[in-house]
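This part shows chain A:
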Amino acid sequence: MTEPVLQTRDLSKSYAGLQANRNIHLQLQRGEIHALIGPNGAGKSTLIGQLAGEIKPTSGQIFFKGRDITTSAGHARAHLGLSRSFQVTSVFDDMTVLENLALAVQAHDRHSFRFFSRVSQNRRFNRPACELARQFGLEQYHAVLAGELGHGEKRQLEIAMTLAGNPEVILLDEPMAGIGPGGTAELIRLLDGLRGQVSMLLVEHDVQAVFALADRISVLVYGEIIATGSVEEIRANPQVQQAYLGDAC
Partner candidate 1 sequence: MSRRVMWILAGGGLLLLALPWLAQAMDESYLTTTVTRVMILAIAAVSLDLIVGYGAMVSFGHAAFFGLGAYVAAILSHHFHLGDALLGLPYGIGGSNELLLVMLLAMLVAAVVAALTGLISLRTQGIHFIMITLAFAQMLFYLFVSLDVYGGEDGLVMSGRNHLPGIDTADDNQFYYVCLLALLLYVFLARRLVNSPFGRVIRGSKSNPRRMQALGYQTYWYRLVAYVIAATGAALAGVLMANMNEFVDPGLFSWQLSGELLVMVILGGLGTIYGAVIGASVFLLLEILLSAYTEHWMFFLGPFLVLVVIYARHGLFGLLQNRARRND
Partner candidate 2 sequence: MLLLIEQVLNGLQLGFMLFLLSAGLTLVFGVMNLINLAHGSFYMVGAYVAATMIQHGSGFALALLVALAAAALCGLLVEVLVLRHLYHRDHLDQVLATFGLILFFNESTRMIWGRQPLFMQLPEFLSASVEILPGVPYPLYRLVIIGVGLLVAVGLYLLISHSRVGMRIRAGASNRDMIAALGVNIRWLYSLVFALGALLAGFAGVMAAPLYAVESGMGESILILTFVVIVIGGIGSVKGALLGALLVGLVDTLGRAFLPQLLQGLFDSSSANSVAASLSSMGIYLLMVLVLAIRPRGLFPA
């Protein structure tokens, strides 16, 4: 087995005595779609926050491409090729779709201390931005303010922005939340299309989407990973049934 592109070692976080997660060993292989499921409050968002550099772990380490990034700041991780999306759609509401994407592209420029040129006419930002918009079916919305998009399109924009600058790993925090079955199907198709191009850590409640997409699944309960395996293994795992899927199935 090759070395995982992203992995954690003994990662833990506690807030004022409350343990959010504990001794997390997670390995994301290059090119795989790895889903992370678990009930609310199981520590999934904390884990994403730790990986993205927004939450400082209490102990443990994070390795990205073999490099210890435990103490790197969030923006530095983005430059290394570790990109994230947000659970609550987090786009720039007062900018157009194209501006949103171009700004995401611009982030991978060396610096943005350029004060005079017109950014709206910058081909180097606009061309990849248009490409992303096309890929995510947002072409007809180029000039629409992101805040005025429908929920499903906003979600697509959210994920498209994550992909600007060709990251190697993307962390997707509940991308399917609240977009309805049609939107979910569309998003599954889009993410499926990215398979192999980019490694994904997918936190998701929609188990059907997870089963459709994931190469492997890890189950997080009470801050601990209780199982990792293929879709079949997880579905068959009685411990998972008990802890997460409850008595629903």
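Assume contacts are C-beta pairs under 8 Å (C-beta built on N, C-alpha and C of every residue); 3 or more make two chains touch, one makes a residue touch a chain; residues count from 1.
Here is how the candidates were picked: all candidates are chains of the complex that A comes from, given by their letters.
These numbers were taken from a predicted model, which means no experiment stands behind them.
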Completion exercise
Every option in 1 or 2 belongs to the complex, but the one touching chain A is number 1
Handout entry: Residue ranges of chain A touching candidate 1 (in the complex, touch as defined)
Key = 52, 54, 73-76, 78-79, 83-84, 86, 90-95, 99, 102-104, 106-109, 112-120, 122, 125, 161, 164-165
